[in-house]
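All remarks here apply to the structure that follows.
Every protein chain of the complex appears in place save one, which is left out.
Moving on to chain A:
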Amino acid sequence: MAIIDPIITGLRSGWHHIDASTLQKNRHFEADVVIVGTGAGGGTAAEILSQAGLKVIMIEGGALKSSTDFDMEERHAYPNLYQQAAALKTADKGVSIFQGRTVGGSTTINWTTSIRTPEPTLDFWQQAKSVKGLSAIELQPWFEKMEQRLNIEQWQYEANRNNAALRQGCEKLGWEYTVIKRNVKGCWNTGYCGMGCPVNAKQSMLVTTIPGALEHGATLISRAKVVKLDYKGDKVVGLTAQAMSEGFKPTDLQITFSAKHYILSAGAIHTPSILMRSNTPDPHKQLGKTFLHPSLLSGGLFAEQINGHSGAPQSIYSDEFVWRDGAVGDLGYKLEVAPVHPVLIASKTIGYGVSHAQLMANFNQMQVTIALVRDGFNEQSPGGQVRLTDDSFVLDYPLTDGFWQAARRAFLSMAELQFAAGAKKVLPMHDGLSFFDSWNDAKQGINQLDLGLIKTIVASAHVMGGCAMGEDKTQAMVDSFGNSHYLENLSVMDGSVFPTSLGANPQLSIYGIVARNATALAKKLTAK
């Protein structure tokens, strides 16, 4: 069946798009608002501001790829759609990071899980991080607005076997579980969300708000990497981007921008990096404090087919352990599953040679549970720090004792759950381990594990923080509406404003909070 590509159709109808790799000379652009980044924050802000009649330019470091390009193969998806070809790691190589770098940002390649910001997180921000006006009640209309805009609804189909095992384990053990809400419309239930939706069912920014903004006259400039912003006194006066080649190598061509207002939505690593490179004020050294939901993986081998590559990648989660000890207590973790595709599984499992070959031969019987550790709420998990290098950045993220204690608890919970769901064997992803044959063996073995850097596989798909919001300047870079404390015509609208991690997948939190903040900004900018 042929799928109509809304991006190709839109471009033919006259949308303003410039692929910076095709530029022949330096260019300058002017607008009411320039937005850096087109992910959950940038896309949402672009649509709201352009609908308000403002002239908007969106700048994206990645390329404009759409359903025609999404061929459901990891070998093309990772280099084309992910930061650093999905090989991004923290400075000590302890955590692998998956983050989008394409028009639509991570929303183009995420697994569609849509969860409102948990109330304990909002309460903690209010009490400990000086955030105002973001209670669950105050945010409700904004969540409702974006849920409607992006067709976010509870998944109505039967969960695939990968997710069903998570549900089954929870049922057996009496643990809480929830059916996930997803931002999809007419989903084909194929399971390739992480490689870009080939049928445009995922309501990512790529097919919703960005087309919405382009329809309202916005301009999109792709393959343009913003390197710095210029400011005088308390005003931003310009922004400079470097045109990238088709293969994402920097070229000598520069693109400059001037606007009434500037929004950074480049994600929790690049937003603080741009500010650091621009030497903007940061008297309290708050820039770049980053959270990851560092996640552990556990493989369960079942007798029957799991086919974890097929069907909605995430449709069930369990919050049994996220808040068990309160927001500031021992680190909690959320249980979800990960889709099982060859490159992801081959590289994020353990061992080599015959043992790894056997693991891969059982690929379709493998159920993969993940535990996302909620970081940033106490001294056990201070988070990481983005640091500039000569021409790039690194993220220091020390994995603390508190994290390893949570990791052990998480491995235990995942093994217990997988055996309860019927797994014949369970393998926590820690190098050197062999499959455990029973819950008793697993319990003993995991309790004796020497968990640690690199040998324990840790991954993250949720980069948050780096430019925290709050009213107290000693702990925040922007106020609770995302407006800079130091530069009057600069806002930050992405996951970097989170003062901690969320304890939930971030996209809906970004949509809701940015919808609120961009609406307020539009009102301010259009006031007579």
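The rule is simple: a contact is a pair of C-beta atoms (placed from the backbone, for glycine too) under 8 Å apart; a residue touches a chain by one contact, two chains touch by 3 or more; residues count from 1.
One rule holds in what follows: contacts and distances are computed from a predicted model.
Within the choices "TAT leader-containing periplasmic protein", "Transcriptional regulator", "NitT/TauT family transport system permease protein" or "SpoVR family protein", the name that UniProt assigns to the complex's undisplayed chain is "TAT leader-containing periplasmic protein". Among A:154, A:251 or A:347, the one in contact with the hidden chain is A:347.
Of the candidate positions A:303, A:328, A:357 or A:388, contact with the unshown chain belongs to A:357.
Within the complete assembly, A:190 is the residue of A:135, A:190, A:240 or A:475 that touches the hidden chain.
For chain A, the residues touching the chain absent from view are 1-5, 68, 71-75, 78-79, 84-85, 87-88, 92-93, 188, 190, 192, 198-199, 247, 309, 341-343, 345-347, 352-354, 356-358, 360-361, 363-364, 389, 391-392, 394, 431-432, 453-455.
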